[in-house]
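Only one protein chain is missing from this complex, and each of the others stays in its spot.
Order of writing sets the labels: A and B. Residues in every chain begin at 1.
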Amino acid sequence: MRGSDSTGQSRGRGLVSPVHLVMLIGLFTALSWGYLAPGLESSGLAHRLDASLVDSGVESRVTAVLLNFRAYDTLLECFVLFLGVVAVWSLRPVGSDRHDPPPGLILSSLVRLLVPLMVLVGGYLLWAGSNQAGGAFQAGAIVGGAGVLLLLTSSPLLSAFPKGLLSWGICLGPFFFLLVAVIALGQGRNFMEYRREMAAMTIVALEAVAALSIGLSLAALFGGRRPEAHQEMAGQDEPSPGEGEER
Amino acid sequence: MISTPALVYGLTGLLLFVVGLAGLISCAQLLRKILAANIMASGVFLFLVTIAHGRGIVIDPVPHAMVLTGIVVSVSSTAVALALACRVQETANIHDLRKIRARGDER
Partner (left out) sequence: MVGSAFDIILCLTLVWLAWHVLTSPDLFKAVVLFICFGLLMALGWVRLQAPDVALAEAAIGSGLSGALFLSALRRLASVRQGERRLDRNEERDDEGQ
């Protein structure tokens, strides 16, 4: 592996200067020495996690970590996504810059067919997340992908979606999370600590809201600018079926 | 000591990190720098998941969850970086653009 690095870099049309090359090879050697050196064995947190999995409300270990044991990670991640949308929107004026010709019959009917299916798959992934692979992120990504598809084909479905709901939908995820966390704090528990009998329900609700919000945010990131409320075809958001499915 | 997949994927993760770093410091085009940062992030993710896989019999899901969060964070930071890069290209004057592109074409 190290050989492919050095030979690749030396024949790479001078991508890096020799000094940089030496430093990078040194960095790689140091890192791999640190990784391969004995004495770094640790059992990780798997055993402690398995011991308290029954309390978490879900069977999937990754979902339990994401939405219960380390739920503040997901909370902050939702806020990062929210801030990302705010930053992207603030860099360009409100409006729309897509003047593509309308897609052909085949493409528009394919999108018409695919988008509900993608929303359905997103819903399935959300539901499957409690005991196998899947969860809010994956569902949100699929919903976001459906939004990207609609944006790319400038589908007429977009104009059916009320533009005001987009901002609200994006805000909903992080602030709903925060609300749940603060309510737990107000009832004398720790930050983001759910009541044990309510844990499963809380996680499902949080996941559904987070998936919807993540999907809207990803589609908005792709759209790149805030849609104008009055203009036709100016949207960069989800169709109304996305809403109905996720709620 | 370390199983074969852990060895292979761990070293690949480190190598991707180093290759991405090389691209980040030496590519002139902004888009290429963002690609390089993404490759670096992939290397870090690969390394984290390999650690979760390689040590111990039970797979540790905590790094998996961190990587999942990291993927979403990296896509949103990529989007912001791309918006900034486009903004730079749009607002820089012709002279600056020509300079940027001349530097980019050398590579």
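Rule of thumb we're sticking to: contacts are C-beta pairs under 8 Å (C-beta built on N, C-alpha and C of every residue); 3 or more make two chains touch, one makes a residue touch a chain.
Computed from a predicted structure; not experimentally measured.
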Candidate in contact with the missing chain, chosen from A:I142, A:L157, A:I170 or A:L216: A:I142
Residue numbers in subunit B that touch the chain omitted from display: 4-5, 8-9, 11-12, 15-16, 19-20, 22-23, 27, 29, 31-32, 34-36, 38-39, 42, 45-46, 49-50, 52-53, 59, 64, 67-68, 71-72, 74-75, 78-79, 82-83, 85-86, 89-90, 94, 97, 105, 107
Interface residues of subunit A (partner: the chain not displayed): 1, 4-5, 8, 12-13, 15, 62, 125, 132-135, 137-138, 141-142, 144-145, 148, 152, 218, 221-222, 224
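The rule is simple: only the chains that are shown with their structure count from here on.
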Distance between chain centroids, defined by C-alpha means - subunit A, subunit B (Å): 17
Footprint of subunit B on subunit A - complex, ascending: 1-2, 4-5, 8-9, 13, 15-17, 20-21, 24-25, 27-28, 31-32, 35-36, 38, 41-47, 49-50, 61-62, 64-66, 70, 73-74, 77, 80-81, 83-85, 87-88, 91-92, 135, 137, 214, 217-218, 221-222, 224
Subunit A partner contacts - residues on subunit B that touch it in the complex: 1-2, 7, 10-12, 14-15, 17-19, 21-23, 25-27, 47, 52, 55-56, 58-66, 68-69, 71-73, 75-77, 79-80, 83-84, 87, 107
